[in-house]
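The complex appears here minus one protein chain, its other protein chains still in place.
All chains are identified by letter, namely A, B and C, in their written order; residue positions are counted from 1 within each chain.
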Amino acid sequence: MSQQLKEFFERRDRFARLLGFRIVDMGEGYATVEAEVSEEHLNAADVLHGGFLFSLADYAFAVASNSRNDLSLAINANILFHKGISGGTVTAVAREIQEGKRIAGYSVEIRDGGGTLLATFTGTVYRKGIPLV
Amino acid sequence: MSQQLKEFFERRDRFARLLGFRIVDMGEGYATVEAEVSEEHLNAADVLHGGFLFSLADYAFAVASNSRNDLSLAINANILFHKGISGGTVTAVAREIQEGKRIAGYSVEIRDGGGTLLATFTGTVYRKGIPLV
Amino acid sequence: MSQQLKEFFERRDRFARLLGFRIVDMGEGYATVEAEVSEEHLNAADVLHGGFLFSLADYAFAVASNSRNDLSLAINANILFHKGISGGTVTAVAREIQEGKRIAGYSVEIRDGGGTLLATFTGTVYRKGIPLV
Partner (left out) sequence: MSQQLKEFFERRDRFARLLGFRIVDMGEGYATVEAEVSEEHLNAADVLHGGFLFSLADYAFAVASNSRNDLSLAINANILFHKGISGGTVTAVAREIQEGKRIAGYSVEIRDGGGTLLATFTGTVYRKGIPLV
């Protein structure tokens, strides 16, 4: 199932493709995604845009929360920004902190290539009870 | 000052340019930005990616919080997702809810072309005491 | 219905009673609650405890979100603290920002007696489809 869902996300999530997000690992309730930071992802202060970091975390969150093939929609998300970077690889690791039939909670940590924590994300989803694939 | 800062953001924020974000209005403590949703912004469920909505809100937040020409960095942000869309124009309006010398708070509402609320965002910044332009 | 629900909350919410929270106004999708700040609500820095402010906002949120007599449980909440106080009256006004069958969103503003904004709260609930009274 994971392989099928991975291909589904890779083929269908066009925003993830636009930003170069790759699924590195995924399984029931977790996901790791990564991306390369390039010039076009920087903000006016020459730092990686907070929207890019959020989007990467949100993608890991989406992959992890849909990993049981039950369509799960984000209700809310919260992000703490710890450190700015201007290039290199960024990795987001999502894990399930609460598994429920209708509501589930996830946390995501984003780190740079050296393992430094860049941002901390938490979010909840509502499960629709509909398969994705 | 607003015109100078507007040009600074338009020239320098490369991620906003990549996603087609436009500053429609800005002044001390507020900003309105908008964008057109296209195919490449959709997620695997054929809905506008939450990361795009967050990024648009975050851009309005950045423009509003830096509008006094005092470099302001995002500390945290929270977003509630209310409704999904798959196309059209989206507009984010940021306003200041707390003005402080070091810490300031903002709220952002994102609406579709018909005025329906799509997402609600709140965030805080830390002011560095350094001019942007 | 509002009067019946108001009495239900006043009789049954023991934590609200412990902290002296009063329902001033309530109706479909909104609520206003208030409380007097006393010595026993202060933290170690002689300022009203953030937990008291959150609890007041959370109570307004609970009353507003349950105002249609459909049991609604908090999924998440976010609070921005703007200003500390050490006494006087505090008022929390909750309003609905998204009405949904299963998921609904609310924002709450807390002000002191002079109308100064002390904290901004947002939260979402999950509706159980069960009446309260």
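For this structure, a couple of remarks:
As a convention for this text, contacts are C-beta pairs under 8 Å (C-beta built on N, C-alpha and C of every residue); 3 or more make two chains touch, one makes a residue touch a chain.
Since the structure is predicted, the reported quantities are computational estimates derived from the model, not experimental observations.
Shown as candidates are B:Thr32, B:Asn66, B:Ser107 or B:Thr124; the residue that touches the absent chain is B:Thr124. Mapped onto subunit C, the interface with the missing chain covers residues 8-9, 12-19, 39-46, 49-52, 54-56, 58-59, 62, 66, 71, 73-81, 84, 132.
Within the complete assembly, residues 75-76, 78, 102-103, 124, 126 of subunit B touch the chain that is not shown. Even with one chain removed from view, subunit A keeps its contact list with that chain: residues 78, 80, 82-83, 97-98, 100, 105, 107, 117, 120, 122, 124.
Convention: only the chains that are shown with their structure count from here on.
Centre-to-centre, using mean CA coordinates, subunit A is 32 Å away from subunit C.
If you average the Cα atoms of subunit A and of subunit B, the two centres end up 20 Å apart. In subunit C, 78, 124 are the positions where the chain touches two or more neighbouring chains simultaneously.
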